[in-house]
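Here the complex is missing a single protein chain, while all its other protein chains stay put.
Right after this comes subunit A.
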Amino acid sequence: MSTLVLDNGAYFAKIGYSHEKVSVIPNCQFRSKTSRLKTFTANQLDEIKDPSGLFFILPFQKGYLVNWDVQRKVWDHLFGKDMFKVDFADTNIVITEPYFNFSSIQDTMNEILFEEYQFQSALRINAGSLSAHRYFHENNSELCCIVVDSGFSFTHIVPYCRGRKMKEGICRINVGGKLLSNHLKEIISYRQLHVMDETYVINQVKEDVCYVSQDFYKDMEIAQLKGEDNTVMRDYVLPDFSSIKKGFCKPREEMNFTGKYKTGEQILRLTNERFAVPEMLFHPSDIGIQEMGIPEALVNSINNMPEEMQPHFYKNIVLTGGNALFPGYRDRVYKEVRALAPVEYQVSVVLPQNPICYPWEGGKLLAENPDFEEMVVTREDYEENGHYVCEEKFDI
């Protein structure tokens, strides 16, 4: 009886057996202008020789699974003989869902897992609950923690107490990696080069070059300086897929501050975009989205909790999700929360080694937990009682 842990994200699916390592695989299909007939699924992305103008087909919309056709195709590929070779009758599955998932989607998920794939048993859970489980496993003495999951579609701030999520405190900011990449595409297209079609390439740019600034206005002033004094400015070499396979950032020593470059590469010169784009996580109002940023929403969420629990939440803030990988993210969150929190409380912000796989690791621990057998719903259970038993057992 093996257990497959699948953190079903809107961009990456983190999947692996609980006794093996995790694989991070794109959870979508791709179509390319060059290879016209074939649709690439998930990790077949590596086979595409020319990822320019890559067309994404995502099963998720605004963070919720709406397109089951695409999702089933991706899962067929992942569960099939090329990847994990799942023996359905002998496997449990732990699968994650977004918060406040719609009941129609939950029912469909039950049907697909039990009737189409026919897993032996299944556990549907929120990704943040797995992160909290992992955190409590490491810090046994703590009672409460608050998880900030900043992913592709949105950011959720969820308080957990004794392993259960507190629904009144859940806060959703509609800013995620997708918004940041699209915004970066727009401003580069307006200021320098038309890249609106190049989602994959600009995503790479964002990951390589963007960082979270500790002092926004000071960085803005530095970015306005000319020549060598402008320590913020970087040149990014775009890939042309013949000689340069993958874009990279030019090191400062090679940069040419006056005049143009002699070689024929395409260069993007990035100054304030480097830190203005991740700033949207902290101030969504910069772009016109009338919502609180992450630090403010954290404090707001904690203030909605009972008084006696509040100091415990401030002491255990956990950052997960892809956006946590921006350099300077953790320090900035700490600085802002410390400024907004009452002075007598201790504030501690934890950034795990691998924020993307943190929930998956929690799922792995959960699968090894002795209580696991009672938490899952078996196929026989489902066939007798239907959706009702899943609604009762799973706390979504």
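Rule of thumb we're sticking to: a contact is a pair of C-beta atoms (placed from the backbone, for glycine too) under 8 Å apart; a residue touches a chain by one contact, two chains touch by 3 or more; residues count from 1.
Going forward, contacts and distances are computed from a predicted model.
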item	value
Chain excluded from display, named as in UniProt, from "Zinc finger, HIT-type containing 1", "TRUB2 synthase", "BRCA1 associated ATM activator 1" or "dolichyl-diphosphooligosaccharide--protein glycotransferase"	"Zinc finger, HIT-type containing 1"
Candidate in contact with the missing chain, chosen from A:9, A:293, A:322 or A:363	A:293
Hidden-chain contact residue, picked from the options A:19, A:191, A:218 or A:387	A:191
Subunit A residues that touch the omitted chain in the full complex	31-33, 36-37, 39, 53, 55-58, 61-62, 64, 66-69, 72, 99-100, 102-105, 108, 112, 116, 156, 167-168, 170-174, 178-179, 182-183, 185-187, 190-191, 196-197, 199, 217, 220, 223-224, 271-273, 276, 283-293, 296-297, 300
